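With one protein chain withheld, the remaining protein chains of the complex are depicted in position.
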Amino acid sequence: MLAFIRRTWLLWPAIGLLLVFFLVPSLDLIQASVMNPDFTLEHFERIADRKVYLAVFWRTLQVSLIVAFLAALVGYPIAYFINLQPRKTQFLLIFLIFIPLWMSVLIRSYAWMIVLGRDGIINTALLGLGLTEEPVRLLFTSGAVYFAMLQILLPVQIVTAYSAMTEIDMDLMRAARVLGARPWQALRRVFIPLSLDGTITGAIIVFMLSMGFFITPALVGGRQDMMLANLIEFQVERLNWSFASALAILLLLGTVLTVIVIRRLGNLITRRIA
Amino acid sequence: MTRRRHIFSAVLTGAVLGLATLGTAVADEIAVSGSGGVVAEVNEKYFFPAFTEDTGWTIKQVGAEAKRMAEIEAMVRAGNTVWDVSEISASDYPLAVKKGLLEPIDYALVDPDNKLPEMARKEFGVVAASYSTVLVQRLDKNPDGKKMESWADFWDVETFPGPRSLRGRPEYNLEFALLAEGVAKEDLYKILSTKEGVERAFAKLDEIKEHIPVWWTSGAQSVQLLSDGEVFYSTTYNGRVGKLQESGIPAEIIWNGGALHVSHVSIVKGSKHIEKAHDYIRIRTTRPDLELEYLKVLPYPNFAPGLFDQLDEAQAKQMPTYPANAEMQFSANEEFWADNIDWINERWNEWLLE
């Protein structure tokens, strides 16, 4: 026992912090969702009964997956490009990529309104070129939601993928080349499989952040671009803590399960590619 | 009320709030939770000095907009009330009362001479501001020689084509729909009290649904949409329109069919400075001289005695409670919404998803 204490005592503050700020609130959340005041599943029954909650849940999941996928797709070549630059340039580029992160989500969402709006840059150009008679509806669409969320979350993806890429020993690429691989073969069989893990981690972070989004979709999306977080916010505003907790658990479970699936799938793909 | 789920969060929040105020919690000071921005500035410039002059006490202002109700609930549950006075909005008031988060108002302290009109005197709060959810039109986007005058016009997409916006919540939109259908404002809540009545409002909203590309979520967004020309017609709060006009946008309020609301100042349950809190509420709600300064910034008047006598006609006409304006509007029934919002909001969201 004493030996155990001696071996682990340095970890205790961290464990204590996790307990106080993560585990206890989580248990609190679970408890709140099934007590009113005695044990009941009424909140979960309500979620199952009213189609709005599951519909919005699936919608949230779908939006988050699409954004995560797009982020991985767009972020990968950017991270790759940065990784190829000299060290100094890399730092500069990463710094530049971080700049939008310091801007409030609200301001960035308004920025998209300026680009995509009726009198926005794109529509002005389309009208000016005579490509359309009436302004095209770009804003307040699901496409705008994906676009805006992608723009907001892309830095997270790029930085995660990039930092994983810097871990890759570039001698492996030379080894692949001298063993007979053309540049793209070396990329596909060595670099991509080795960098996929970091890219998937980035996509998972983007996915998790997306699951909690609600301001951006509300500002640039249409009436159907509702996120589960919007519904939770409403319940909190109404002080319906129990029901809010039940919805939060739905969100949490959905997120955790999906992350597990993405990981599994990612490992499968990595093995396939290699 | 004894649900244990909140004990932890409440204690934690209480502890954090307590710690946060520990260093600054001095004697002879009350804490007032209010809105940020210009309202906070006006408070600090006029109402707070008047309070200090009157009582010798000072005020610490706490800004807490979105999570105000959650914070109040947490501190009341934890038995550690650190805000003495809080603004309580129209829609929050019934909930706060129902949850027992407020102290009753002693009108002998606030209004000893009994000068406040009955509608300003609520059991757990005094009206500090009145405001309206009104329809606003961009005059430059109207067809030649035409002007919207009613909710029926808002629904008339033939005469008034163009994108529109409404708030992305059911409150008052159902009323607007019924008004568009020709329901008398006296009958609104009688009709809405039945499921059929609510469905009737949704059926009317069906007609306009496709003409509303965006459902706004904040007052700031609603005026931004009008300002950018994303929509030509939208509801918004009357206090937002002045700024829009000042920026050169030819926007005009349609008072007809607007929803009139009142918001309150209340004493948070468990306040340790109940008497001084009443003093502040008295100064905030019954002093026309101070309220005049407030109205220069925001057209959200309270019921301070003689207030309108001191306003010039042009300014008075901007006020939601100006008799000619008030007459055309209906009083929003916040109790109805507090009782029904949970299920109507579910219906509303399903309707949006359809």
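A and B are the chain letters, set down in written order, and residue numbers restart from 1 in every chain.
Here is the rule we go by: a residue touches a chain if its C-beta (ideal position, glycine included) is under 8 Å from a C-beta of that chain, and two chains touch if they have at least 3 such contacts.
Basically, contacts and distances are computed from a predicted model.
S.K.: Just by its UniProt name, which of "Phosphocarrier protein HPr", "ABC transmembrane type-1 domain-containing protein", "Spermidine/putrescine import ATP-binding protein PotA" or "Heme exporter protein B" is the chain not shown in this complex?
M.R.: "Spermidine/putrescine import ATP-binding protein PotA"
S.K.: For the chain that is not shown, enumerate the shown chains it touches in the whole assembly.
M.R.: Over the full assembly, the chain not pictured touches A.
S.K.: Determine which one of A:Pro25, A:Pro193 or A:Gly254 touches the chain that has been left out.
M.R.: Going through A:Pro25, A:Pro193 or A:Gly254 one by one, A:Pro193 is the residue touching the chain not shown.
S.K.: Which listed residue, A:Ile15, A:Leu84, A:Met103 or A:Ala175, touches the chain dropped from view?
M.R.: A:Ala175
S.K.: Touching residues of chain A against the unshown chain: what are they?
M.R.: Counting only chain A, the missing chain is touched by 169, 171-172, 174-183, 185, 189-190, 193-194, 270, 274.
By our rule, only the chains that are shown with their structure count from here on.
S.K.: Measuring from the mean C-alpha position of chain A to the mean C-alpha position of chain B, what distance in angstrom results?
M.R.: Centre-to-centre distance between chain A and chain B: 35 Å.
S.K.: Going by the contact rule at the top, pick out the chain B residues touching chain A in the complex.
M.R.: Residues 2-6, 8-9, 66-67, 69-70, 73, 95, 99, 163, 168, 209, 212-215, 217, 221, 224, 228-230, 341-342, 345-346, 349-350, 352-353.
S.K.: In their shared complex, at which residues does chain A touch chain B?
M.R.: The contact residues of chain A facing chain B are 24-25, 28, 31-32, 35-37, 50-52, 55-56, 59, 110, 113-114, 117-119, 137, 139-140, 218-219, 222-224, 226, 231, 234, 236-242, 245.
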